[in-house]
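Shown below is the structure under consideration.
The complex appears here minus one protein chain, its other protein chains still in place.
What follows is chain A.
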């Protein structure tokens, strides 16, 4: 059966992130003027307005801790009815520190989800050529 959930839309500003994700790697946008990492990426730097942007790759070993979360017991979007309860977490990366990336904490007992718990990024192949970054409890 084909993938029923929304597939991340690649745009002018975000495609390097999703292209890297498809290769099971993390890539982040960085402002060359002020050094700020931007997530989500944008057309210019949200901190200083700078227009010189670069992309930095962080490989496939990406760790962080849960910064906040919700646990949904009903689907709020189509396609998620078989994923309940659904854990949606904002994760603070170890490196580069402070950057936060939202994802589902998958294959985990939702009763173990707590702020501060360490997690590891994993990539779920959702179609033949697309992969979605997710989190797993360490």
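As a working rule, a contact is a pair of C-beta atoms (placed from the backbone, for glycine too) under 8 Å apart; a residue touches a chain by one contact, two chains touch by 3 or more; residues count from 1.
As a convention for this text, contacts and distances are computed from a predicted model.
Participant: Missing chain, UniProt name, options "Chemotaxis protein CheW", "ABC transporter permease", "Acetyl-CoA acetyltransferase" or "Copper chaperone PCu(A)C": which is it?
Facilitator: The record names the chain that does not appear here as "Acetyl-CoA acetyltransferase".
Participant: Which of these, A:6, A:35 or A:118, touches the one chain of the complex that we don't see?
Facilitator: A:6
Participant: In the full complex, which residues of chain A touch the absent chain?
Facilitator: Touch set of chain A with respect to the missing chain: 5-11, 14, 18, 39-40, 42, 46, 67-80, 83, 86, 88, 90, 100-104, 115, 132.
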